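Here the complex is missing one protein chain, while the rest keep their positions.
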Amino acid sequence: MKLTKYVDLIYDDQHLHPINKDHCSCRLPSNREIKKIISLTKELIFPGYFGKYITKETGSKGQTKRQIQILYKTLSKQIAYGLLYITDGKGVEENKKQADIYTKLYLEAIPLLRETLKTDLEAHFTGDPAAYNHDQIIVSYPGFYAIGIYRMAHVLYEMNIPLLPRMMTEFAHRETGIDINPGATIGQYFMIDHGTGVVIGETAKIGNHVKIYQGVTLGALTTKGGQNLKNVQRHPTIGDNVTIYAGASILGGNTSIGNNVTIGSNAFITESISDNKRVTEKSTETKNQLMYHI
Amino acid sequence: MKLTKYVDLIYDDQHLHPINKDHCSCRLPSNREIKKIISLTKELIFPGYFGKYITKETGSKGQTKRQIQILYKTLSKQIAYGLLYITDGKGVEENKKQADIYTKLYLEAIPLLRETLKTDLEAHFTGDPAAYNHDQIIVSYPGFYAIGIYRMAHVLYEMNIPLLPRMMTEFAHRETGIDINPGATIGQYFMIDHGTGVVIGETAKIGNHVKIYQGVTLGALTTKGGQNLKNVQRHPTIGDNVTIYAGASILGGNTSIGNNVTIGSNAFITESISDNKRVTEKSTETKNQLMYHI
Partner (left out) sequence: MKLTKYVDLIYDDQHLHPINKDHCSCRLPSNREIKKIISLTKELIFPGYFGKYITKETGSKGQTKRQIQILYKTLSKQIAYGLLYITDGKGVEENKKQADIYTKLYLEAIPLLRETLKTDLEAHFTGDPAAYNHDQIIVSYPGFYAIGIYRMAHVLYEMNIPLLPRMMTEFAHRETGIDINPGATIGQYFMIDHGTGVVIGETAKIGNHVKIYQGVTLGALTTKGGQNLKNVQRHPTIGDNVTIYAGASILGGNTSIGNNVTIGSNAFITESISDNKRVTEKSTETKNQLMYHI
C-alpha cells in the first residue's frame, strides 16, 4: 500500500506545526512506569495482598529487598525525568543525584504511609455496613485505593517534583473516578464511599475522621484568574468529624466547615459553617409542595 | 546501589506493624482471576462477540467446552479461597468440595443469565435513540456491561460467598463508573444510560422495566450505625416502569417508589412516592425568579 502522500502530509505538519515540549530533552515521565511505582509501593505497604506470588503474612526479607530495588530504580529514573522541567532539560547528571535523594526520602516515608493508611482502613470498615471485612476493603474498595495513591503522590508533591504526583493521582482517577489533587492536605481516618465523581482540589485542607460520598466536590468558587491563582488557597477547609453526603459541593478558599458538621446530599455551600451544624437540602417533594399526575 | 538501610526499615515495619489479614492462610482471591471469570462468562453468554477468535453465531461445541473447563477451574479455586473467610483459614479440602458445588450451580445459572440479559439488551435498544443496533450495545454500552457483571455477581452473592461478588462489581465500577452492589435485587428489562456515578446499594429492590441515568443514587439515608446496620434494609424499593433521570438521589430503606413513576433530574427524594406520580425539581431560572447580568 502506497501511503507516501499521507506520510509526507503528516510528517511535514509535525515539523511545520510542532507541539512544543516544555523542555527539549526528549525524556518524559511515563504513565506505564508510574503504574509500576504505585504497584510496588502497594506491595510494600500491604505485603502478600497484591504480589504475583502467594506469600506469608509479611513476605520474606529477600522479596522485600527485590521490591525495594526495583522501586528505587524505577522511581529515581522517573523523578530525574521530572526534574528536567525545573532545569530546562539540562543537568542530567546533577538531576540523577537529586533524584537519588528524593527516592530515598520516599522509601523512608513508607512506614508512615502504612501507619496512616491503617487509620483509613479502619474508617472504611467501621463506616460501611456493607463491608464484609478488612481484606475486602484492601482488595476491592475504590475509595481506599484512591486515598492510598493520593498519600503516595502527596509525599512527592511535598518535594516539588514536577508532573509525577499528578500522574499518580490521575492514574487513580482513571481507575476509580476519584480525583484527589496531590497537593491537598488530608488528615487520618479518611473515608470515601463509592467515590465516583469526587473532586478534591489542590489547596483543600481536610481534618481527621472525615467521611465523604460519591460526587462530592471540594472545589474553587471561580478559576477565572487562571494561572494567576496558582499559589492562592482556592479550595475549602474541612474540620474534624465531618460527613459530606453524595453530590454536595463546597466551594471557595474562604469557605471553612467546622468540626462535627454534617452536610446533606446535593447541598451547595459557598459560605463557612460553624461547628456542630447540620446543613441539609430540602427534599424535592417538600420544596415543590405538590406533585403532578402524569 | 546499597539500599540495606531502607530494606531493614521497611521489612522491620512490616513485622512490627503488620496489617493483619482476616485469616491466615495466605490465599486471597485475586482481581486478575476475577477478570478472567467475567470474560469467560461473557463469552458463554454472548458467543462470538468477545473471544479472541472469530467464531460462528454460536461457537463450536469444542470451544464452548474449553471455555467451561477454564471457567470451572478458575472460579472453583477463587470460591475456595473466598470460603476460607468463613472457615477461618481452615478446612482447605472441605472448602474445595463446597466450591465445586457452588461452581456447578453458577454454570447452571448461565442460561437464566442469558435470558435475563436479553431483556436488558432490549430495554437498552428501545430506550435510546442514539443506539445504532443491538450489537453496538453488546460491544460498547457501559450500562449494559455493568448490569451483566452485576447479574453474574448476584448469583454468587446469593450463595453467601465472601469477597468475590463485590470484587466482580468493583471491576465493573472501575470500568464504567457504575457501582451496583451485588446484593441488590433487580428485575428484568433494566436499563442504565451513560451511567457514570450511579450507585445502587446492597439492600435496594428494583422492579421490571426500570430506566436510570448517570449520577443516580439509590442510597442509605444515614450509615451512622455502621456495622450494626448490616442486615437492615437501608436502601429504597423501586416499582415497575419507573424512570429516574440524571443526578436524582433516592434515599432510605423506608422510601418506596410506586409503579409508573418518573423522577426528574437532580431530584432529592427521602419519602415514599405513590403510583403514577411525576416528581420534578423546579428549574434554576424559575426558582430564582431572576437572573443577574455580569
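By letter and in written order, the chains are A and B; residue numbering begins at 1 in each of them.
In the analysis below, a residue touches a chain if its C-beta (ideal position, glycine included) is under 8 Å from a C-beta of that chain, and two chains touch if they have at least 3 such contacts.
Computed from a predicted structure; not experimentally measured.
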Give me the chain A residues in contact with the hidden chain, please. 1, 3, 6-7, 9-11, 13-15, 17-22, 24, 26-29, 31, 85, 162-163, 166-167, 170, 173-174, 177, 179, 181, 183, 196-197, 199, 201-202, 215, 217, 219-220, 223, 225-230, 232, 234, 247, 249, 251, 260, 262, 264, 266-271, 273, 276-282
Contacts from chain B to the absent chain lie at residues 44-49, 54-59, 61, 64-65, 68-69, 72-73, 104, 107-108, 110-111, 114-115, 118, 121, 125-136, 138-142, 175-177, 193-194, 196-197, 213-215, 246-247, 265-266, 281-285, 287-288, 291-294
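Operating definition for what follows: only the chains that are shown with their structure count from here on.
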C-alpha-based rotation, chain A on chain B, 0 to 180 degrees, nearest 5: 120
